[in-house]
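Structure, as structure tokens:
The complex is shown incomplete by one protein chain, all other protein chains being positioned as in the whole.
Think of it as A, B and C in the order they're written, each chain with its own count starting at 1.
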Amino acid sequence: MSVLDLDHVFFLLIVNIGIAVLWGNRPFVGKILTLLYILEGLSILTSYHVLLSGAVLSSSLTFTVMQQTVQWQLGVSGGFFALITFMAAGLATWFSSGVWARSYAPIRLLHSYMALNVAAMLLLLASNDFLGLFIAWELVSLVSFLIIAINGGRSAKAAYSYILYAFLGAMAILLALIIIWNATNSFSYVEVRHHWSTMSVNRQLIVVLLLITGFGIKMAILPFHRWQAPAYAYVPAPVAAFLGAISSRMGLFALFIVLLQVVGIDVIQTLWLPFEIINMQTFLLWLAALTLIIPTFIALRQTDARLLLAWHGIGQGGFMLLGILSANALGTAGGIMHVFNHASYQAALFFAVFSVSYRTGTADLDRLGGLVTRMPISFTVMLVGIIGLAGLPPMNGFVSKWLIYKALLDEGMPLLFLAAVIGTLGTILSVYKLIHNTFLGQLRLEHENIKEVPWSMSIPMMILASIVFITGYFPGLLLESIAAMQSTLGISVVDYHLGGVNTGKGNLNMIVVVSTMLMAIGMGALIFFVLGNPRKQVTQWDNYAGGHFLTSDMRYQYSHNFYPGLMRVISPLYRNTIFWLESAIVSTVQFMAHISYALFMQANYLLYLILLVVISLLWVLAV
Amino acid sequence: MQDSLILLVVLPLLLAFLLPVIARYLGNLSGLTGSLLLLFNILLLANAWNSVGYSPKVILLGGFAAPLGIVFYIDKLNMLFAILTTIIALLLWPCRTHNTDVREYVLWLLLLAGCYGVILSGDLFNIYVFYELLAVASYGLVTLPATGASYIAGFRYLMISALGSAFALLGIALIYSFTGSVNIAHLAQIIPDHLHHIWGYSAALLLIIGFGVKAELFPVNFWVAEVYSHADKRVTALLAGVVSKIAVLIILRFIILLFPWQDIFNFLLLLGIIGVIVGEFAAFYAQDLLRLLAFSSIAQSGLVIIAFACATEAGIMAGIALAIHHLLLKPALFLLASHCDRSINDLAGLAKSSPWASALFVILALSLLGVPPLPGFWAKLLLLQSLMAEQYLLLLVLVLLATIVEAAYLFRLFMLFYQRQEMPEQKRITIQGQELYPVITLSGILLLGLFFLPLFMDSLREIAMQTSNIEAYINTVLGKVQHIGEGNI
Amino acid sequence: MMIWDDIFLEVDFWINIVSIALIVIGIYGIVFSQHLLRMVFGLGLLEAGVNILLVKAGYQKEAIAPIVTQASDTMMSNILAATAQMVDPVPQAMVLTAIVIAAGVQALALSLVIRIYKKYGTLDSHVLFLAMERDRHLSLNQKD
Partner (left out) sequence: MQRWTTILFLTGLSIVLFAIITPLVLGQSPMLVGKLINASAVNDTGAANLVTAVVLAYRGLDTLGELAILFTAATAIGIILGTTDKTQTTSSPTAGFIVATAAKVLFPLLLVFALYIILHGHLTPGGGFQGGAVLAAAFFLLTLADSGNNIKHKVTQVIEALAGTAFIVLGLVSFALQGVFLQPWLDKGELGSLFSAGSLPLLYLALGLKVGAELANLLSSLANVEK
């Protein structure tokens, strides 16, 4: 096994970018790119056992500046995230490789930006110190900006607000980095960890908060959550799936590495916010919980399926953070596992939603319905996806959420557990709305003749759906690398087996759970059919309403204004404070800008010089 | 060997004097002689670069020992600035434009002679003279477009600049009254200890404000926007890129050698940070590209001043890095922008008609913003480190916040450039071919420099060390004649 | 009374008063008048005031002008004795330079004033500032 294995991946990525830039318009190129992504994923997978043993894949990409050697090497955590990235990118490209590409004019840009994104993300995942991390971080921000802005119009606006938030985050990180450098004279993780305690407690606190802000902005934690949903919703299907699956997880990855590997969770536990109001860990946990709850309930209000999913993406990010910050073997395992799980079902859901909008031309939940007979594959995929998103067995979302619940309870945080449950409740309600309004109910007249999406689009969806199911069935597949990750980071390691985990007080075995469920369903079906299959095929319009005959163009089943009662209860809570804050900042900046400009536009600016001279001389005389 | 560096100043002057006569016989070739001269200067500097090494040298003009006559001080910093000035001047040399008036070449040469003189001179009054030379030449160049607005802008520029110079001269008079000397090395022996009172401070402030006019120091930089938007593009590029940095270089020498007092540093830090903030905000509001760049130039100069005002080795290093970066980058941006001299909103879709130009603009602007791994990032990183080393946490935060404002207007610009709409036919801007060569060259230098980053950082550190070494400066210039008549004060 | 006499009879005081008066009048002309010509003249006064201060720096009590007049007396020791009594020649040289520089700058300023007057027919700096901004605005929006 060559040590410089990562070079192959980088080389492939460059080839990838080259092909996308040069021939991105050709019809076949999507397939080639898909193959390349799979190849890159495989080349990491083939040496994955090395990573599991705690070794790293290093690359020859390295430089020395300011006595710091910056090099790129992939550890098991990076490898895990990289695999998810390649999975998402590969399937997204596959999705766009066939018929879809013909309907999308700037396909070359899409391929190029996707390739650039993957490359930048790999740089981030393989970074080995703060400097490399920051460089890659900024690259990721820029290429994400490109890919978000790809559609122009609304998406460009969203991209602009994204890049401003991203710069805010980058500056926060940079500030943290500089403070760290000042105290430790180093950017390397090991050195920083070693010299961490040379910083005063105040500095430590500031650094941690800055890092949380910086990396948290990428995963849209509260109160920086406003950019993400529009940014991820108004892009083309493959991009949405890719972004929703992995892009904002880069923030989580960085946080995970920094908080657990460099700072150490024990340090976070000992830090207190000023006046000892609240412990840092508790504070962050509640931040994560709010990030889970609020965006989830915002999602519940959405009538655009894409926005609904995008808001859920933010909420699930809170879930992951909750798990990781619980500082418990089960919790961190659950948090990381949820990254994978979320990537798989979120991509599947985005594909399903975009398939529907590809055929119907809309993603507005109020103008859809009854598509189940027309698009059965999409329906199945969405069903699998929402079960995963809601965190119900037998899909993989259940496992990770279970682990997180368990961790919260084990750590004695019942209120947080309650918050997580509330979040899940919101998720279940809204995903039901999603699938109901899209696929169930009455088919609209204008959708009478639509067909299932072509194979090039449905196969990636099905692959994702099966991944969701399989990793739900055998969570041990993922837990193996998560355990390796935990041991390399030096935190407590989860005790796993193929079917699930062993905890001190009990044991989760998904093979048993799922098999039982399947058997129960099978038995039910058996009974149903054995007892004579008492079903009757009717058309969708074979209905009566209180004795009245309804014509086919009259809707008897409405799918808008879902959950009116619940909305009445919770809508007073939406006092969009953050929105207000944001616009206040914008107007302050504009005001300042106007004043500064007016300052320069003076007829008699010589006065400034004289005034400066006089003031400075007076100051001198006074001193 | 290094003695021949005096030719840097002398030959442009000689050529400038002769050029009006030469032009009668050679006509269009007269522009060529100027570029040949610049090439010769580059060779001269390159030749001297290694021979000077890291021990500074001194040129005694007229052969008189240091405090008596004028001296030129040759160290790596000065030579670096001289080289960069020459390169930029060569790229901006107006040779390619047709029907250039020979007097324009003359003014360019005189401006350059002034630049070299200011960079190399080690004598306070001599610096003032050469500073005036470059100032007067720049007044003439600013009015080249011969529009009414350019005359008014030129006059206002002249007025503020002359007022600043008068105050600088007042500062020199104060210093001379107290010390009886204008040799910087000699003054460096006297002022820091013996003039550490009201009059030393007043002289310092007067000098800093006087030279700050060209350095785009905050409240005396109000000429920047109007001059840069009305002047010829090449002149603008030269003023924004080179001249302002040279003025900052003088201020650096002053605060290192003559006025190393914390109060002065604080004064500069304050003005610098206000300049950064006001500049960025004004650029945010600016309605056309040239003004936007002018304001961003003010902000960048503010950054350089902040870095220098740290007055530590790290700060000097950061300031030099920022100055060099800006010196190479701003001319390129101004050259690009001069083709797009119209309201920002009319630039939508620029990338369609001139893709290379917009791509270059974006890359350069990203570097300006300090996006890694572009060169601007490393310069900014050095600045932040030096600020942190001095525990100027508030300044650090303000600089970073200003960067966000900068990002806001630059990205707004990028998005306009890359909007998917076509420009109207009669208003289309196409920048290509010849017009891009200087820009490509400058960006090439910047990006190539990236590959030699560690090397560059090391030599930068050496230069900063050399610059902050006051003892070496004094010893080099005054030689064995130590402590001349210090007891008299 | 005595103190005042001392002060008023002191040349130093009057030199200071004159130079400061020149500087302040110059600043008044440059900064507070709106007339371009007055600004240029103000600049001249200001520089004259500064030059006085500069040349004052070279004066020594009981000293003579820095010119060796006894040309026939070539004994080095005599010359040295003579030159030791002389005022500082350096500020004089510097002021010479400064005056010429100021002359050049003022001539340039005057030529600009001429041009501006020919173009706009006014020398009011505020009006001219507005005219400049208007020109800029027009050039931005008219360009083809």
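The rule we apply is simple: contacts are C-beta pairs under 8 Å (C-beta built on N, C-alpha and C of every residue); 3 or more make two chains touch, one makes a residue touch a chain.
Everything numeric here is computed off the predicted structure, so don't read it as measured data.
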Displayed chains contacting the withheld chain: A, B, C
Where the complex has a chain not shown, which of A:Val190, A:Leu445 or A:Leu621 is the residue touching it? A:Leu621
Out of B:Ala113, B:Ala188 or B:Leu382, only one touches the absent chain, namely B:Ala113
In the complete assembly, which of B:Leu26, B:Ile42 or B:Leu61 touches the absent chain? B:Leu61
For subunit B, which residues touch the unseen chain? 3, 6, 9-10, 13-14, 16-18, 20-21, 59-64, 67-70, 101, 103-104, 106-107, 110, 113-114, 117, 121, 125-126, 129-130, 132-133, 136-137, 139-140, 143-144, 146, 151, 174, 176-183, 186, 190, 198-199, 202, 484-485, 488-489
List the subunit A residues touching the unshown chain? 610, 614, 617-618, 620-621
Touching residues (missing chain, whole complex) on subunit C: 10-12, 15-16, 19-21, 23-24, 27-28, 32, 53, 56-61, 63, 65-72, 74, 76, 79-80, 83-84, 86-90, 92-94, 96-97, 100-101, 103-105, 107-108, 110-112, 114-115
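In this text, only the chains that are shown with their structure count from here on.
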Smallest count of steps, each to a touching chain, taking subunit B to subunit C: 1
Selected pair, greater C-beta contact count between A-B and A-C: A-B
So, what's the distance in Å between the C-alpha centres of subunit C and subunit B? 27
Indicate the whole-number Å distance between the mean C-alpha point of subunit A and the mean C-alpha point of subunit C. 69
Please tell me the distance, in whole Å, between the geometric centres of subunit A and subunit B computed from their C-alpha atoms. 46
Going by residue number, subunit A touches two or more other chains at 601, 606, 610
Where in subunit B do residues touch at least two different other chains? 156, 159, 163
Write out the stretch or stretches of subunit B touching subunit A in their complex. 156, 159-160, 163-164, 167, 198, 201-202, 205-206, 209, 213, 219-220, 222-223, 225, 263, 267, 277-279, 281-282, 284-286, 295, 366, 371-373, 377-378, 381, 384-385, 387-389, 396-397, 400-401, 403-405, 407-408, 411-412, 415, 418-420, 453-454, 457
Taking the complex as given, what residues does subunit C use to touch subunit A? 27, 30-31, 34, 125-126, 129-130, 133
Report the residues of subunit A in contact with subunit B in the complex, numbered from low to high. 63-66, 134-135, 138-139, 142, 145, 149, 152, 156, 159-160, 163-164, 167-168, 171-172, 174-175, 178-179, 181-182, 589-590, 592-597, 599-602, 605-606, 608-613, 616-617, 619-621, 623
